[in-house]
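Note that one protein chain is taken out, while the other chains of the complex remain in position.
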Amino acid sequence: MIIVMKPKAPRASVEHVVSVIRENGLETHLSEGKEVTIIGVVGDKTRLSDVNLQIAPDVEKIVPITESYKLSNRKFHPEPSAIQVGNTKIGPDNLTVMAGPCAIESEKQLLSIAHAVKTAGATFLRGGAYKPRTSPYSFQGLEEEGLLYLKRAREETGLATICEVISRESLACAAKYVDMIQIGARNMQNFQLLREVGRAGIPVLLKRGLSATIDEWLNAAEYIISEGNPNVVLCERGIRTYETSTRNTLDISAVPVLKSKTHLPVIVDPSHASGVWEYVAPLSRCAVAVGADGLMIEVHDNPECALSDGPQSLTFNHFSQLTEELRAYAALQNRAFKEAP
Amino acid sequence: MIIVMKPKAPRASVEHVVSVIRENGLETHLSEGKEVTIIGVVGDKTRLSDVNLQIAPDVEKIVPITESYKLSNRKFHPEPSAIQVGNTKIGPDNLTVMAGPCAIESEKQLLSIAHAVKTAGATFLRGGAYKPRTSPYSFQGLEEEGLLYLKRAREETGLATICEVISRESLACAAKYVDMIQIGARNMQNFQLLREVGRAGIPVLLKRGLSATIDEWLNAAEYIISEGNPNVVLCERGIRTYETSTRNTLDISAVPVLKSKTHLPVIVDPSHASGVWEYVAPLSRCAVAVGADGLMIEVHDNPECALSDGPQSLTFNHFSQLTEELRAYAALQNRAFKEAP
Amino acid sequence: MIIVMKPKAPRASVEHVVSVIRENGLETHLSEGKEVTIIGVVGDKTRLSDVNLQIAPDVEKIVPITESYKLSNRKFHPEPSAIQVGNTKIGPDNLTVMAGPCAIESEKQLLSIAHAVKTAGATFLRGGAYKPRTSPYSFQGLEEEGLLYLKRAREETGLATICEVISRESLACAAKYVDMIQIGARNMQNFQLLREVGRAGIPVLLKRGLSATIDEWLNAAEYIISEGNPNVVLCERGIRTYETSTRNTLDISAVPVLKSKTHLPVIVDPSHASGVWEYVAPLSRCAVAVGADGLMIEVHDNPECALSDGPQSLTFNHFSQLTEELRAYAALQNRAFKEAP
Partner (left out) sequence: MIIVMKPKAPRASVEHVVSVIRENGLETHLSEGKEVTIIGVVGDKTRLSDVNLQIAPDVEKIVPITESYKLSNRKFHPEPSAIQVGNTKIGPDNLTVMAGPCAIESEKQLLSIAHAVKTAGATFLRGGAYKPRTSPYSFQGLEEEGLLYLKRAREETGLATICEVISRESLACAAKYVDMIQIGARNMQNFQLLREVGRAGIPVLLKRGLSATIDEWLNAAEYIISEGNPNVVLCERGIRTYETSTRNTLDISAVPVLKSKTHLPVIVDPSHASGVWEYVAPLSRCAVAVGADGLMIEVHDNPECALSDGPQSLTFNHFSQLTEELRAYAALQNRAFKEAP
C-alpha cells in the first residue's frame, strides 16, 4: 500500500500518517519528491483495514499494491487447477461442453435434449429449475420436480449435471440431485449464498455479475474457497454496456486476463452473452481459440416454444454442427473434447 | 406488442405468425408497408409469454408496448404514494433525512451518532448490522447485536430506524428490531429475498442495483408489492459507468424519470454514489432540488477510524451544516423538513 | 510516478529499472516490502515519457501521481476563473443561462426565440449553424447564413451569441459573427481543431465527449489553453451508459469533481443530457443547486416542428416558468441572475 500526499503537504500531516501506520504495527518508507511525498507501507496491510487514511489531512490518494484475494490468486498457486465433477474434469487438458435448455419444462423434453447433446459431444447437461426472472409474472421454474428430471437424465445418459441455485433452500435441494451447482450473475455478490456454497463443498460454476469487475469476481470466488470449497469454475457470460445489438457484451478478454490472475478454470456462455442464436456458433469458436476451458450453450428441442430464452437456443442440428466444427479448434488448443462414457 | 417482419417476408411467414397469435386467443392487426409488414397484437399479451415469436421465420423484431410492472406503475395509480414508517411519513409533502454510520461499531458510537443526527434534523437512523463486503476478509457487521443497539437508539431518540438485510435469517431478525429494512444494490435482483420481504410486510427501501435499468428496478419493486407489501421506497445510489473520479455515477435523472413512471417515493444516497465526503453536500442539495423525497447520508463520529466507508462519511459538524443548508431547498420544493418528535 | 515490482522480483530487474530512470536524469527512492519492492521516481517525469517501463522485466505496474494537465489544474491556480464574453461574465458570481434552438432554421424563427429568451432572463443566445448528425441524410445546418442571423439577433437584443464549430473553416467563419464558439461532444478529442481554437483566442465552450473521463476532458482543455487561449468553459452534457430512459446519463457529480480539480467555469446542458423536455426543468434546478456556473437550454417556438432535437426543447412558456423558478435557486448559491442590458 502506498500513500500519496497532496503537493506541499505540511510536515505535520506526513508525520500524522506515519504515526498512524506505526501505531498499527507496520513500517513506512518515505519518498520525498519535489512536488509530493509518498509513503510506502511495509508489512501486513490487513492491520490497517479499519483505518481510513485517505481522509487523513493532506492525503491525496491511497494506491493498493496487492490483491485482496489470495486463495484464487495465481501468484500463490501458479499451476492451473482442474476440477473433478462426476466422471469428468474441467481444466487445462479438456474442452468441456455444457449444454441443455435454459429452463427444464418436462421430463420428456429434458431426456430428449440430454440424448441429443450427449450424441453431439457434450459431457454436461444444464437445465434451470429455479429461474431468476426480471418480472415476477414470468415462468419461474419447476423447482424440485426439475431436479428430479435432471437426476433421471444423468442416470440415462451418464452426463454430469448442473443447475442454478438461488437460495439456501434451493442449494440444499439441488445438492441431492446434481453434480455441480451454478451461481447466476444476479447472485454473484449474494455473499450469504456464496458462504453457504462454500460450506456445501459441491463443485460450483460462478457466473460473472452483470457489471462485476474481474477483481470483484475473484473476490466472490474467494468467499467460496475461504469456506473450504476449492472446486470453483468461473463463467464469463457478458457484461452490461451501452451496446444493444447483443443482450450483453461478451468480454472475451476476460479469459486471458483471468488466466494471468487465477488458477481457476474459465468457461464461456455465448448464449446468454449474445441473446441471439445466430451468434452462438462464431462466439463459441472464438472462446475456444482464446483459451477457454469450456462452453455453456443453450440447446432446445423447439426453440420457438421454449418457456425461457428461446431466441438464443440452438436446435439439435445447429448444436451438432457446432460441436463438429469445434473439434478442430479444440485440437489446435491441445484440448481433449471427449464424449461422456 | 408489435411484430415487425423482415423486408419482403413471404406471405407464408406472416400467416404463420398471425396463426400462432390467434391460437393463443389474441387478435392481430396487419399494417402492410412498402418495405415491411407489421403485426399489432391486441389483447392480453401474457398469453404469449411462452412463445418466442422473435425466432419465427422472417421476424425482424418484437417491440413491447406495455410495461411488465403493474402495481408500481403510475399509469394505474397516478397519485404519488406516501409510506408511513414509525411515526414518520416518506412521500410528497416531506423531505426525509436518513443518517447514520455505514456500519454499527458499538452501542456508544451508535447512540452518540443518533443524538447528533436527530439534533441536526434527521428523522431516521441508519446503521449497517449485516454488511455485504467485496472481500471475505473485510469487517462483516455486528449482526443481531447491532440491531439491538438500533432498538435502543430508537427508544432513546424517537428516530425511526433502518438496517440492510441480506438473507431470510437477517430479515426475520431485523423485523423484530427496526422500522424499515433495506435491500442493498447487490441484492436488488435476489428475487427469493424480494419475495420474502414482500411477505414480511415491513416497509422496505429498495436500492438500485449496480447496473440495473429503471425498468428492472421497478420490476424488482413489483416482486415485493405483488406478494402483498405496498410499502416500497426506491433509493438511487449511483450506477456503474466508466468514470472513476466518483465511486459510482449518481444518475440524478432517475428521480424525474421515476416520478413519471411510478407512484413510489424516491430517495437519493449521495454518500455511496460518490464515495467522497466533500461531494455529499452539493449532491444532497441537488437531490432535493430535482424533487427527491429524501436523502440517505452517512454520518460518523470519527470518519478516519470508521470500520467501513469512512471516506464518504460526514462529521457531525458537516452534517448539521448540511441540514441547515437543505432547509431552504426543501422550502422551495414545498416539503416539510421536520425533526423527530 | 511509482513503479511497483512483481512479488520477489530479482535484484537485477530492480536495478535495471533504477538504471533506466537514472540514465534519464531522474532520482529514485526504493521501498523494499516483504512482498514487493516499490520504486519512487523523483524529478521531472516528462523525461521518462518515451520509456515504457511497464514492460521492463518484473514490473507489475506504474502508478502516475501527478496529473498531465497543468494550465487547467486548480492546484496551480486555486482561484476560480471568470471568463468575459461580450458584455457578460461566466464564473463564480453569476448564473449564466444560454438558450435557443438546437438548429437555426430561419431569421424570423431565431429573432423570435432571441426576444423570448432574453425576456425570460437568458444572457446568451445559442443556435446551431453546423450540425454534427449521426446520419448523412439528416439536416446539417444553414452554415454561414445561420451565423448571419445570430449576428442580427445579437444586434437586436444585446444577447451574447454562441455556435458550435466542426472544422477549421467553420471556426474561421464563426469567429467573425459570434462571441463564443462551442466544441461539441463528438469533437472533444479532435485535437487538430482544439489547437486551432487555441490559436483563434475566441472564448470556447468545451462539451464533454460522449464517454470522456474527466481527466481526458481536462487534457482537451489543456490543448486549447496551451496554445494561448485561457477562455475555456466546460459543459457537462451527459455521458453514455447502459441506461436508456434518458438519451444520455447526466453526470451531475462531474460539477463538484471539476470544481475540485480545475479553476475553469462549468455549465450544464440538461436538454442534450436527457433528451426529454419534461426532465429539463428538474435537471436545471439540480444543476444550479449542485454549484454549476450556468445552463445551456434548448428553446424553440414550435418544438413539434423543430428540424432537430424538438423533443427536448422547451416552449417559451415553459422556459420562462423555469427561469422564474431558478431565481430562488441562484439566490441560494449567491449567484446573480442578471438579464442582458
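List of remarks:
Here the chain labels run A, B and C in written order, and each chain numbers its own residues starting at 1.
In this section, a residue touches a chain if its C-beta (ideal position, glycine included) is under 8 Å from a C-beta of that chain, and two chains touch if they have at least 3 such contacts.
Computed from a prediction, not measured in an experiment: that's the story for all the values here.
Note on the undisplayed chain: of the listed residues C:277, C:319 or C:337, the one touching it is C:277. Of C:149, C:223 or C:337, it is C:223 that touches the chain left out of the display. Among the residues C:115, C:152, C:186 or C:338, only C:186 touches the chain that is left out of the figure. For the chain left out of this panel, the touching residue among B:131, B:154 or B:240 is B:240. Remark: the residues of chain C touching the chain excluded from display are 46, 49-56, 68-69, 132-139, 166-168, 170, 186-187, 189-192, 195, 209-211, 215-216, 219, 222-223, 226, 240, 277, 303-307, 310-311.
Panel shows chain B; residues 2, 4, 7, 29-36, 38, 40-43, 60, 63, 65-66, 75, 211, 240-242, 244 of it touch the chain omitted from the view.
Mapped onto chain A, the interface with the missing chain covers residues 211, 213-215, 239, 241-246, 249-257, 260-261, 273-274, 278-279, 282-283, 285-291, 328-329, 332.
Here is the rule we go by: only the chains that are shown with their structure count from here on.
Chain C is reached from chain B by a rotation of 180°, derived from superposing Cα atoms (nearest 5). Averaging C-alpha coordinates per chain places the centre of chain A 26 Å away from that of chain B.
Averaging Cα coordinates per chain places chain B and chain C 31 Å apart. With centres set at the average Cα position, the gap from chain A to chain C is 39 Å.
The set of chain B residues touching two or more other chains comprises 211, 215.
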